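One protein chain is absent from this view; the other protein chains keep their places.
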Amino acid sequence: MAKELPGYGTIDVPKEREVPFGAVTPAPVCVQNMFQTSNWRIVRPVKDDEKCTRCLICYLSCPDACWVYKEEEDVMEWINAFCKGCQICIQECPSEALTAVPELDFPDGVVRLDKPF
Amino acid sequence: MAKAKMLTGCRAAAEGAKAAEVEVVCSYPIRPYTAIMMELAKMVADGELNAEFIHGEGEHAQLSVVLGACAAGARAFTGSSGVGVTYAMEIYSPMAGGRYPAQMSIADRTLDPPGDFGSEHTDAMCTRDNGWLLGWACSPQEVYDNTLINYRVGEDHRVMLPQMVCQEGYFISHIPDQVILGEQSQVKEFLPPYRPIAPLSLTHPVSHGPQIRPDQGAPMDAMRAQVFLTLPKVIEEATADFNRIFGRNYDPFVEQYQLADAEIAFFIMGAHANTCRKAVDRLRKQGVKAGMARLRWVRPWPTHQLAEALGHVKAIGVVETSTSYGGAMRGGNLIHELRASLYDLDEKPLVTSFMGGLGGETIWPADFDYMAKILSEMVKEKKTKRYVYWIGM
Partner (left out) sequence: MQAFDYKYQQLDPVKSFKRVPGPEQYVPGHRTCAGCGPALNYRLVAKAAGKDTIFIGPTGCMYVANASYLCTPYAVSWIHAQITNAGAVASGIEAAFKVAMRKGRHAGPFPNIIVMAGDGGSVDIGLQAMSGLMYRNHKVLFICYDNESYANTGVQTSPTTPYGAATTFTPPGKEIPEGKTLFPKNPPQLVIGGHPAVKYVATTTIAHPLDLMNKVRKALSQPGPTFMHMLAPCPKGWLFDEKMTREMARLAVETGMWSLYEWENGVYKYTNVPKKYKPVSEYMKPQGRFAHLKPEHIAKMQAFVDEKIKQVKEAIPVAAPIPVSRQEA
């Protein structure tokens, strides 16, 4: 055959568009920072520490693990970055220690993220 | 050199899997591949193979079990025939895209409707766009050899793709022929152990297959396609190694029989090539410059190798043992890609196709005479008169 046959060329995927091999990603360590859902909420739970009995029901009711019991300080800590404002904790608290307060009341309320999600 | 044994294709496949020390086997019965699993079951029961033999609840489950096993780091093996192959269709792309290099040994069978135990290539051909390695053997020896070659190629870190090793149902799967099994030392030299890249592990936790956005889909596809650019080189290396270690003489992609000076040629795949070689010999004795090109890999399709091997031939008859209803040539599957391979040649061979061996029928020497007659007429008249001839109809 006199003429040279066409080749397949190359397939050049830009580095920023590459997908991990076999779509396998490493596991997150303790939070998945690429998905901070704090900008979903319109209210946040505010704790009255005097009323809190450290019953841990809020800790076991949150789908997003946003209540953590700090053993050394003996206090419940709220995780700002991931709370979606579902209010399950407020509903479930047996000692009415939690109230829903609008996000806009807070200086760091209505968190804006760089990327759409 | 080991002594040859008379083994069926099914037994040869099982011996290949055993030599490869597969660790997870998933079975389900369907004619005619079932014997592969029956042989492996006996090997496991007798302690000859240290593997988990799992009775899958169906072919879809077989592929799923093997996917999970592969993801967890085991060399996995399964197989099927006919509608079993198509029942598992959902899993082929996840396995290829997830880069799980397990092997599926297929003794092909005509698709329903209705039940037909006879051989046809259509079943595995239906899966060819999903990103697996795919090819047919033409003898029990080649089934055994391909089993080992495919694990070696598939598990190469430049590839990491699942493989379908196919043989004709009944003609190869059930008729014994001479097979020389490799010594364990030969197998160990040729086939290294399976080293998964990021398996499901307790010490290095990973997530396999999170959801992606549409704009991540294109690079995912592109990266899967990239593998097929480097794959032919890996196949060449592995075949050369295999030939050296086991004393065989395979052309990596296309078996070329009396092709160098052929004017007419048969382009064929699988068991009927054995009849074809005899037909070529007979035609040569009659003064016809006939030859045969037997395709060993459907995926990756050896485009350039076929153009080089067949470019000088005046008329090619594609022997089709699969159906592509409504396809461009209204016949089988191979002709489309063969014509595409030859399209850019300055002087293109004439190409037609012959539907033969469908439903498990034999392709007789007389059929090859009939095909040769038509090809010779095409050469004389310098034109392709029809895209497809249905032998006997």
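A and B are the chain letters, set down in written order, and residue numbers restart from 1 in every chain.
The rule is short, and it goes like this: a contact is a pair of C-beta atoms (placed from the backbone, for glycine too) under 8 Å apart; a residue touches a chain by one contact, two chains touch by 3 or more.
In this text the structure is predicted, and so the values were computed from the model without any measurement.
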{"item": "Contact partner of the left-out chain, one of B:115, B:192, B:209 or B:392", "value": "B:209"}
{"item": "Touch criterion as defined above, residue of B:12, B:61, B:223 or B:307 at the omitted chain", "value": "B:61"}
{"item": "Residue of A:63, A:94 or A:107 in touch with the missing chain, whole complex considered", "value": "A:63"}
{"item": "Absent chain, residues of chain B that touch it", "value": "23-24, 26, 50-52, 54-58, 60-62, 64-74, 76, 90-91, 94, 200-202, 205-213, 216"}
{"item": "Missing-chain contacts mapped onto chain A", "value": "19-20, 23, 25, 27-37, 40-41, 55-57, 59-66, 79, 81-82, 84-88, 90-92, 117"}
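Note that in this section only the chains that are shown with their structure count from here on.
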{"item": "Between chain A and chain B, centroid-to-centroid distance (C-alpha), Å", "value": "48"}
{"item": "Contacting residues of chain A [partner chain B, same complex]", "value": "1-3, 5-6, 8, 10-11, 13, 17-19, 21-27"}
{"item": "Partner chain A, residues of chain B touching it in the complex", "value": "97-100, 160, 197-198, 204-210, 212, 215-216, 218-220, 222-223, 225-226, 229, 303-304, 307-308, 311-312, 344-347"}
